[in-house]
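The complex appears here minus one protein chain, its other protein chains still in place.
Moving on to chain A:
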Amino acid sequence: MNRLLPLAGAIFLAVIAIYQYSRPAPRAAGPQTAAKGVAAASRGQQVFDKWCAACHGRGPGHPGTQSLELRYKGDPPGALEDRTDLAPETTAAFVRHGFALMPPFRKTEISDADLAELSAYLAKKR
């Protein structure tokens, strides 16, 4: 993440580029999922649905998932919920330090207790 971007081509003039997307998005994972009723979901899954799913949900249109698919070419899978290798410390490190365009999440957003639940949820298949 600390590598220097090549200067040439790293700048672009855009029509409100921050408002654009480059691939179709299937669903707004967080709210859509919530609306379909996940009241019985574990606390860890609820935290995932609220804070992570919009970027890291399954299927195309989730930037985090797409980026990880490209990096790992499917092994491990791009969607975090399909991973079997996520140690709790790994999840915690990314949440508290961020990566690339993902900023760190503050304790008022994801508390230490919720982070522990989230990490346990994503580590469940290990």
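Simple rule for what comes next: a residue touches a chain if its C-beta (ideal position, glycine included) is under 8 Å from a C-beta of that chain, and two chains touch if they have at least 3 such contacts; residues count from 1.
The criterion applied here is as follows: contacts and distances are computed from a predicted model.
> Name the absent chain by its UniProt protein name; which of "ABC transporter permease", "Heme-copper oxidase subunit III family protein", "Sulfur-oxidizing protein SoxY" or "FAD-binding oxidoreductase" is it?
So, among "ABC transporter permease", "Heme-copper oxidase subunit III family protein", "Sulfur-oxidizing protein SoxY" or "FAD-binding oxidoreductase", the name matching the hidden chain's UniProt entry is "FAD-binding oxidoreductase".
> Quick one: which of A:S42, A:S67 or A:T90 touches the chain that's been left out?
A:S67
> Just checking the interface: what residues of chain A touch the absent partner chain?
Residues 1-5, 7-28, 30-32, 34-35, 50, 54-55, 61-64, 66-67, 70-71, 96, 98, 100-101, 103-109 of chain A touch the chain absent from view.
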